[in-house]
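Excluded from the complex is one protein chain; the other protein chains are retained at their positions.
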Amino acid sequence: MAKKPTFSKEIANLLYASHGNPIVSCIQCGTCSGTCPVAEYMDHSPRRLIAMINADLKEEVLESNTFWFCASCYHCTVRCPSGIDIAELMYAVKRYSIWKHQYKEGLVGPVFSETFVKTIFRSGRSYEPILAPSYIFSRGVRKMFEEAHTATNLMLKGRIPVLPSRIERIENLQRVIGRIIPTGGSS
Amino acid sequence: MKQYALYPGCSLEKIAQSYRVSAIETSRAMGVELKEIDDWNCCGATAYFHVDELLSYTLVARNLAIAEKENLDFVAPCSACYKNAYFTKKYLNQDPELAEHINYALEEDNLHFTGNIAVKHLIEVFVQDLGVEQIRDKVSNPLEGLRVAPYYGCQIVRPRKDHEDVEEPQFFEDLISAMGAEPVDYPNKVRCCGGSLIITSRVAALSLVRVLLQSAVDSNAMVIATACPLCQVNLECYQEQVNQEFGTEYSIPILYFTQILGLSLGIPAKRLGIGTELVSTKEVLTYAQKKENDL
Partner (left out) sequence: MSEKVGVYICHCGTNIAKTVDVEDVAVWAGDQPDVEIARDYKFMCSSLGQDLIEEDIKEKGLTRVVVAACSPHMHEKTFRTACERGGLNPFLFEMVNVREHNSWTTDDREAATKKAKALVNGAVERVIYHQELEMMPLEINPNTLVVGGGIAGISASLELADAGYHVYLVEREPSIGGHMAQLDKTFPTLDCSACILTPRMVEVGQHPNITLLTWSEVENVEGYLGNFTVTVRKKARYINEEHCTGCGICIEKCPFKVTDDVFEAGLSTRKVIYRPFPQAVPKYPVIDTENCVYFLRGKCKACQIFCPTEPNSIDFEQQDEFLNIDVGNIILATGYDLFDVSKIPQYGYGRLANVFTSLEFERLVNAAGPTSGNIVLRDMETPPDKVAIVHCVGSRDENYHKYCSKVCCMYSLKFAHLVHERLPDAEVYNCYIDMRTPGKGYEEFYNRLLEEGTHFIRGKVADITDSARTDEEEGKLIVQVNDTLIDKQRRIPVDMVILSPAMEARYDSRKITQLFRMGCDFDGFFVERHPKLDPVATMTEGIYIAGACQGPKDIPDSVSQGAAAAARVAGLIARGTVYIEPVRASIIEEQCSGCRICNNLCPYNAIIFNEDKEVSEIITALCQGCGTCVAACPSAAITGAHFTNDQLMSQIEGILWDVGKGLESIKKVESVAEIGD
């Protein structure tokens, strides 16, 4: 009988192509959190998140906004003295969170990412206007008008696509995707 | 004419089309042809990697495989596309089982990835393949006195690929000098602009943009040069929102390095897509045009 993996093992396994050292080698030095340009917006610093993962605090980790604020700038990764690829870890936790459908309420990231994926499946390219609803209302009515203002200006400069573009061999692409993950016709 | 397989990426279609046109114009002027890859798909940016890693690599591998058919090196003007392509190729080359899995999927589009073409960022074509000396020779309109902040952004230097300098790279400054312009000392030149956070975590991204804009002001830069459409859009299109959020009054032109390079090569501004910005580039242009008039 195989042993049920701990939460920290699950996260480690999700780092498929991570070329860094395992997250258990973290010495909690804080370089990542000292470097991270968005650390002040995270409820737990990347360093603390790693400590929480290593302590198997699954619920608290998934409830945190830390990894959704990660911009994947990799500055933490190149500086980590233990050689851990922290940016990739953040990706892994995001994937875990979406897979389990468990994340903090009110975050734009999860919905945006899932919509993005659906857009690619449908057309092979991303299309900003379709993605807009996932974030346009996230900051309240006033901000929505600001957003619309920016969007209008860009549209007037011809920088927003009016119609979505599609690749020619979209059906082939869908079958390609289907060979990796069964898509069951609709997603 | 040296040819490359151009992977424009979704941004270059509309929101960053000025990058696209200026890239093609400047490379042509330098004797390089950027041939667009046929029927390319989105690279997955960052959002796809939030959902499925294997699928993301598959999407990228499809583009690499299409480029391989032309047997040309893969060039991405966008740092995120570049980073995805570079590391997908690296991982597939290192892990034959992964490559096999993905090639199995690619069969559905009659494609096969072998990993035998190089992956480059557009700026590498200029600073490595062509070299700053060649560029300096072709510059007919040196932008003397134009103070340019070289904004590398993050994914062009990180993650580490080899033993390159990830904290203090100099190649962008060298390129700006080759244009005859003056690269300023820009302390935050490798600090993130926020990328897709501009959508998912707006305020955080605006704070990042703010630091970059303030830094440019502190360094007395007249314009910030970027090498990535996400950086350009974040720095330029959201300046107004930064001002509203933080009570600042920034109005700094943000241009692609290809646009500034194009000006120094004597290509008219219109052909470089200059004029579609939300922040006026008039000052930069008058600077460049002043030289034109002197000729």
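Letters A and B name the chains as they come in the text, with residue numbers starting at 1 for each one.
Going forward, a residue touches a chain if its C-beta (ideal position, glycine included) is under 8 Å from a C-beta of that chain, and two chains touch if they have at least 3 such contacts.
Here the structure is a predicted model, which is why all the values come from computation and not from measurement.
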| item | value |
| --- | --- |
| From A:Pro5, A:Gly30, A:Pro129 or A:Gly158, residue that would touch the chain that is not displayed | A:Gly30 |
| Interface residues of subunit B (partner: the chain not displayed) | 165, 167-168, 187-188, 211, 214-215, 218 |
| Sites on subunit A contacted by the missing partner chain, in the whole complex | 21, 27-36, 39-40, 44-45, 47-48, 79-83 |
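Convention: only the chains that are shown with their structure count from here on.
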| item | value |
| --- | --- |
| Intercentroid distance (Cα basis), subunit B paired with subunit A, Å | 22 |
| Of subunit A, residues touching subunit B in the complex | 14, 16-17, 37-38, 40-41, 68-69, 71-75, 77-78, 85, 87, 91, 94-95, 98, 107-110, 112-114, 116-117, 120, 124-126, 128, 131, 134-135, 138-139, 143, 146, 149-150, 153-154, 157-161, 165, 167-169, 172-173, 175-181 |
| Residue numbers on subunit B that touch subunit A, as the complex places them | 10, 13-17, 39-42, 44-55, 57-59, 62, 87, 91, 95, 98, 101-102, 104-110, 154-155, 158-160, 166, 190-192, 194-197, 199-205, 207-208, 211, 237-238, 240-241, 244, 276-278 |
